[in-house]
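Here's a slice of the assembly, chains where they normally sit.
The chains carry the letters A and B, assigned in the order they are written, with residues numbered from 1 in each.
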Amino acid sequence: MCRWIAYSGTPVLLSQVLFQPEHSLIDQSLHSRMGVETTNGDGFGIGWYPEDTEMADPAVLRDVGPAWNDRNLQEVAHTRSGLFFGHIRASTGSAVQHSNCHPFRSGRWMWMHNGMISEFRRVRRDLALAVDPALYADIEGSTDSEVMFFLALTFGLPEDPPGAVARMAGFVETTAQSHGTRHPLQMTVAVTDGERVWAFRYSSEGRSRSLYVSTKVDALRALHPDVSFLRELSDETRLVVSEPLGDLPGRSYGVVQPGGGVLHRFRPEYPEGTGARG
Amino acid sequence: MCRWIAYSGTPVLLSQVLFQPEHSLIDQSLHSRMGVETTNGDGFGIGWYPEDTEMADPAVLRDVGPAWNDRNLQEVAHTRSGLFFGHIRASTGSAVQHSNCHPFRSGRWMWMHNGMISEFRRVRRDLALAVDPALYADIEGSTDSEVMFFLALTFGLPEDPPGAVARMAGFVETTAQSHGTRHPLQMTVAVTDGERVWAFRYSSEGRSRSLYVSTKVDALRALHPDVSFLRELSDETRLVVSEPLGDLPGRSYGVVQPGGGVLHRFRPEYPEGTGARG
């Protein structure tokens, strides 16, 4: 049960978003130290598309300790980027190791996840076997989140992100239900190709984790009048967080892209011939 | 602001004390994840006197991540010992690194601390200069806790533990007050030579951190009727914790030794010619 933030818009220093706002991602981990909520101390990661290089792929910094005391994170946050992800992890059982930290990367794609597949051990093998054999050897860790990413890649993520995520969710539900898990999936997922960000939230049970897509930077400015850097951002800038700040419908997804963001209803797509329903 | 536990008595597996009781040290770190209290996720350490070796010095396992997810800690806790320390750390500013984790060791002596010297940076140099020059080069970290240990060693810890700790506390107060810090010291300290355990609590301001010296194992059995291993312990077994479980007087110290434990009033000893008072 983790938390994440996705930023897209006017290039800023990562530190301005990750550390400076009163309710920043790292601040949330600090607040949780004060007893307000669950500690996310089982690793962290940031991924960003470097400005001013020819590299299309994102760079990713991950480590296994808490974000709140990591000095390398504070240093690297002095990087400027117009599209980046940040994630803090609370393990639901799998090992605390580098390869289990988000965001995950494949080529120019990045993926991060908050949530879980209930009773994942039961279905881990069946889900892994459905991954494209050409991709299987790239799985490095042992999390449900990474397998979900590889399933989405298998089901056509580069061509049709919403469709691929819908097919992933449908396949996870069908598989888990065949193993007797009734409401297997809770997720808020963010995925990007370096140009657009797709954000999804969904729960098999109908009780979704919160997802906040800021449709206008005006809203952010109104929420954080004290955060001066917000005033310098273009109107297209968006911040998406896996946090209970908003009041979106429970099953939804958003796209953030140059020109603005839109919100859609999310439905899993089930494999043909199955009667599974979320 | 850390927490610690000291065990002395019938040899047991460390895991029985560190992991199994409902309110074990690690359990406290787990509970804190649930939002009950401050997270102690900035490192941990255990120190024990190995049974069945000729070694008089304690072995110490320390690491910089949270105790709750550390697999090596769980493994090494399958060690049996009749005297051991456990500590979980919440940094008050100094680096999260191996040499800043407790317990600290010098020969057969171990030391651990919960609390702080307020505005430590102001007095760090003066305190370090007072350390016996023959010991100075053994300081490896940057915490107030380690310097307090080296001051106690300098002031005669092996010969007179209560006196050495009193002189250390008095010196810290005098030094800090000369730099304008009015109530500089809060501490619960445990120190051992492998045979006896001394536990101290003291606050310059008169508001001490809690310290619980279980004067009888009966009390523990009554507190934890569900913990079966307590029934197998000798009556001399003691558990001392830096936790608000007891109602001891605010400035006190205890000694745990074969034959039983006793409790005394603690007073700092100030350097001659100073008017400092706690």
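One rule holds for everything that comes next: a contact is a pair of C-beta atoms (placed from the backbone, for glycine too) under 8 Å apart; a residue touches a chain by one contact, two chains touch by 3 or more.
It should be emphasised that the depicted structure is a prediction, and the values quoted were computed from it without experimental measurement.
A.B. asks: Enter the number of copies in the whole complex; the displayed portion holds 2.
C.D. replies: The whole assembly in this structure file has 4 copies of the sequence.
Everything below uses one rule, namely that only the chains that are shown with their structure count from here on.
A.B. asks: How big is the gap, in whole Å, between where the Cα atoms of chain A centre and where those of chain B centre?
C.D. replies: Going by mean C-alpha positions, chain A sits 41 Å from chain B.
A.B. asks: Spell out the part of chain A that touches chain B in their complex, as residue ranges.
C.D. replies: By the definition above, chain A touches chain B via 32-39, 41-42, 64-66, 68-69, 71, 90-91, 95-96.
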